[in-house]
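A single protein chain has been omitted; all remaining protein chains appear in their positions.
Up next is subunit A:
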Amino acid sequence: MTPLLDVKDIRKSFGALQAIGGVSFTLNRGEILGIAGPNGSGKSTLFNILTKIPFPPDSGEVSLDGKPLKSLGPRQIVDAGLLRIFQTEMDFESLTVLENILVSMPDKPGSGTPSSKQKKADELLELFGLTAHSDRLAGEINVYDRKRLMVATAFAHNPLVLLLDEPAAGLSKPEIEEMVELIRQLNRLGVSIILIEHIIPLLVAVSDRLIVLNFGEVLAEGLPREIVRNPKVVEAYIGNQSDG
């Protein structure tokens, strides 16, 4: 069976700095793939170039569900089912929480009547625990709710693959636990997930497989519990910390 997402040898440099240098991996259907790596190792850049938001890779091949993404623009990639959240919270601050979801739903002929969309939006609010905030402006809700809203708007666009960039950053312990449960629930609903996370125990707990990036290259790949004991990985983290 072909993998859902197939990434082959993608690269991205900023001037002399090689942010992503020849990264290859696959994501299988129904899988949660964790991506770890020290600060500045290229994790967010990987999401940027996969989605071409805001820039495409310098070279390499990416295909989603057997379809090459090379000739597609950022918006076509979104419509093909590759949806991301950003590391820093983003929202449409002067729209309500409900409107944030409605505006993110596909708007093609045949994508539903206004009332069916409204119904689906209400279900999403429920699923993401945002019903109580439905009519509040997105700019006025707290960080945790905005993070959930950002995932909800991605989910509203019917993703095949969700790219989550540090969804638990800045959250309290109970909030992190809820976020983990939410990620598992989305996965059970049939969405495959790539999860970037700084909090290693979280990553180990939810991922089926783990990739560790260092200086824009894959340092290690495998089962989560084995990866965290890998001496190379331990050294990359500790070495990075002592550099500051």
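Going forward, a residue touches a chain if its C-beta (ideal position, glycine included) is under 8 Å from a C-beta of that chain, and two chains touch if they have at least 3 such contacts; residues count from 1.
As a convention for this text, contacts and distances are computed from a predicted model.
Choosing from "Fe-S cluster assembly ATPase SufC", "Sarcosine oxidase, delta subunit family", "Branched-chain amino acid ABC transporter permease" or "Acyl-CoA dehydrogenase", the protein name stored in UniProt for the chain missing from the display reads "Branched-chain amino acid ABC transporter permease". From the options A:Leu69, A:Leu83 or A:Ala168, the residue with contact to the unseen chain in the full assembly is A:Leu83. Of A:Arg29, A:Lys120, A:His157 or A:Arg184, it is A:His157 that touches the chain left out of the display.
Touch with the hidden chain on the side of subunit A covers residues 51, 53-54, 74-75, 78-79, 83-84, 86, 90-95, 99, 102-104, 106-107, 153-154, 156-157.
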